[in-house]
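Left out: one protein chain. Kept in place: all the others.
To keep things simple, chains are lettered A and B as they appear, and every chain counts its residues starting from 1.
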Amino acid sequence: MSTTKLVPKAGAGQAAKGRIGDKVFSGAALTAGALIVAVLFAVALFLIVQALPTFGAAPADITGGEGFFSYIFPIVIGTLIAATIALLIATPIGVAVALFISHYAPRKLAKGLGYVVDLLAAIPSVVYGAWGASFLASSLKGPYAWLAENAGWIPIFAGPASGTGKTILTAGIVLAVMVLPIIASLTREIFLQAPMLHQEAALALGATRWEMIRMAVLPFARGGIISAVMLGLGRALGETMAVALVLSSGPLIASLIRSGNQTIAAEIALDFPEAFGLRMHELIAAGLVLFFITLLVNMVARWIINRHKEFSGAN
Amino acid sequence: MATLMTERKRSALTRGRLPRYTPYVIAAAAIVIAAALMSLIGFNVFGWAVLSAVLFAAGNVISAAVVEGRRKATDKFATSLVVGAFLIALLPLVSVIWTVLVNGVPGLLNPGFLSSSMNGVTGAVDNASVKDGTPVMGGVYHALVGSVLITLWATIISVPVGLLTAIYLVEYSADNKFSKVITFLVDVMTGIPSIVAGLFAAAFFAMILGPGTKTGFVAAVALSVLMIPVVVRSSEEMLKIVPNELREAAYALGVRKWRTIVKVVIPTAISGIASGVTLAIARVIGETAPLLVTAGFASSINMNVFAGWMSSLPTFIYTQIMTPTSPSNADPSTQRAWAAALLLIILVMLLNLGARLVASLFAPKTGR
Partner (left out) sequence: MSKRIDVSDLNVYYGDFRAVEDVNITIEAKSVTAFIGPSGCGKSTFLRTLNRMHEVIPGARVEGKVLLDGDNLYADGVDPVTVRSQIGMVFQRPNPFPTMSIRDNVLAGVKLNSRRMPKSDAEALVEKSLRGANLWNEVKDRLEKPGSGLSGGQQQRLCIARAIAVSPEVILMDEPCSALDPISTLAIEDLINELKDEYTVVIVTHNMQQAARVSDKTAFFNIAGTGKPGKLIEFAETATIFNNPSQKSTEDYVSGRFG
């Protein structure tokens, strides 16, 4: 780095100019930081302001005619159902994929696989949605019909199964495919950081690979796994396109294999472009609810990460 | 030196161990048995592969349990689960890429797909091309232009704000309360659902410019909300790993702090910052939901981000699937959607590769 030309001559004018430069620059940096704070408050503020008319409106004017709570409740539950399905599928598989890459795959392969997982996390959600709507939904029609016939006594598999396969379960599976790379790549990082020292200690005691992982890797990674799952949950809750394209929505129902249910994000994406007046305020209010739900989830995730950091600080 | 002991023929170390060829025997048996079972219930290759794999795993675990004991069996069971989960994870991912390739390549190779817009392409045009078997008309030129412009503006907004914030956090804040607040809010921003970011921009401009304001710039603002935290995060990481010795060396020469940052710190970290920005672009260029609520839909080319509706690749895909141009003949629209999806994936992959390339190109030159 050539630094000689950076040295100002001892002239007073130069020094003053430098001082102004310092002030301007630090001021700009501070402003940028403040802008972020302002933007976030603006997000909350504008959403609240634009959502307010909803809460002032007569219950009969709200979609569904029974007030905002009756409107939002089913789609909140729908959002939670879809996200839960996604996590139930993606968590075990994602952690196993991470473990495969970090501790099972041949080392030469592992680096490439890690890269592939990162690339998959980058595929736009609308592509996953299109895949879910065209390929996955139609290939699940058969299994759904089978489930309705043979497991229909369980409420979540109650028939008649959807004829298009565009159900909340399909949407949940698409979400699972989308959050899987996120969970896998975050937990892989954690697994790779597990201290070699303790892994060697376990091996030297005559532990098998799995015993070594249980003794020296999983205890170390527990906090990291939980936070990765929480971040995946945040993503699944807020994901729009996969659901908007895949689900043929309807009222809240228990069956996962029939048309029906809806999520907040998909509701907004589907209706907002044509919405005006109260309907627009209503959708913004729904967005506000989604915002707070994901905020809560992310804050819990960060809290877990930070607590974990302190815990493992000694190592 | 003492005489060496000779190797024993029957080693105590291999006692109670399965011979090395065991997995191959089990694999062969699994494939045969699976084929037999499948022929009873109707043969298909996929089911055969799955059944073989399950039988192979079960055979391995059981043989280990019988001969080698509980610990070995547990280990093999865990290995089967991990490898199995990995293979299961590959299925949908391979399927996604395969679907997009198979459906997207014909449309993408269609002459004019990249150079024409949807202007003038109506249901009647699509009906005609299906009836006469002529190539599908219309293309993504307008959407490509829209995507590039919107992303460009989002980058213009996000990079200075994000980079300066990172500089503030690393160089100026000295870990004060305000910096903790910013760091926390950046984390919060990372988790904002993209549709909420879109709603924010829509609500913001609705209040300033009147309801229903939808332009490319509104979309760019929405994307900035998603992009800024990514830029802050990656730049912050990169600035943090610039060694303090470099800063101190510059200060010791009497260089002003801001000149040190501009001439010493940032050039050292530029490769990481640039690749972080590229990855951020790759992330937002595929965003669909915020564009749906901020930029509207357009079928013709609009070069002005400050006025008029604007199309983009993701929303193009979405509208072509959800509301085909010709409701009676959806095939041309589907073809265009998949071709656009393939184009979008290629763009994102190129940006990702570009980020890697940038990182290695701009990496600080070592003396050698």
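Note that a contact is a pair of C-beta atoms (placed from the backbone, for glycine too) under 8 Å apart; a residue touches a chain by one contact, two chains touch by 3 or more.
Nothing here was measured: the structure is a model prediction, and the numbers come from that model.
Trainee: Considering the whole complex, which of A:40, A:62 or A:207 touches the chain not shown?
Mentor: Candidates A:40, A:62 or A:207; residue touching the omitted chain: A:207.
Trainee: Please pick, from A:27, A:59, A:112 or A:219, the residue that touches the omitted chain in the full complex.
Mentor: Missing-chain contact among the listed residues: A:219.
Trainee: At which residues does subunit B meet the chain that is not included here?
Mentor: Subunit B touches the missing chain through residues 1-8, 11-14, 17, 19-20, 70-72.
Trainee: For review purposes, identify every residue of subunit A that touches the missing chain, sorted by number.
Mentor: 107, 195-208, 211, 215-216, 219-220, 314-315
The working rule: only the chains that are shown with their structure count from here on.
Trainee: Using Cα averages as centroids, what's the distance between subunit A and subunit B in whole Å?
Mentor: Here the centre of subunit B sits 13 Å away from the centre of subunit A.
Trainee: Would you tell me which residues of subunit B are touching subunit A in their complex?
Mentor: Interface residues on subunit B, with respect to subunit A: 71-72, 74-75, 78-79, 81-86, 88-89, 92-93, 95-96, 99-100, 103, 160-165, 167-169, 171-173, 178-179, 181-182, 184-197, 199-200, 202-204, 206-207, 211-212, 225, 228, 232, 246, 249-250, 253-264, 267-268, 279, 282-283, 285-289, 292-293, 296-297, 314, 317-318, 321-322, 334, 337-338, 341, 344-345, 348-349, 352.
Trainee: Tell me, which parts of subunit A touch subunit B in their complex?
Mentor: 1, 3, 6-8, 18-19, 21-22, 24-26, 28-33, 35-37, 39-40, 42-43, 46-47, 49-50, 92-94, 96-97, 99-100, 104, 118-120, 122-131, 133-136, 173, 177, 180-181, 184, 208-211, 213, 231, 234, 237-241, 244-245, 265, 268-269, 272-273, 276, 280, 283-284, 287-288, 290-291, 294-295, 297-299, 301-302
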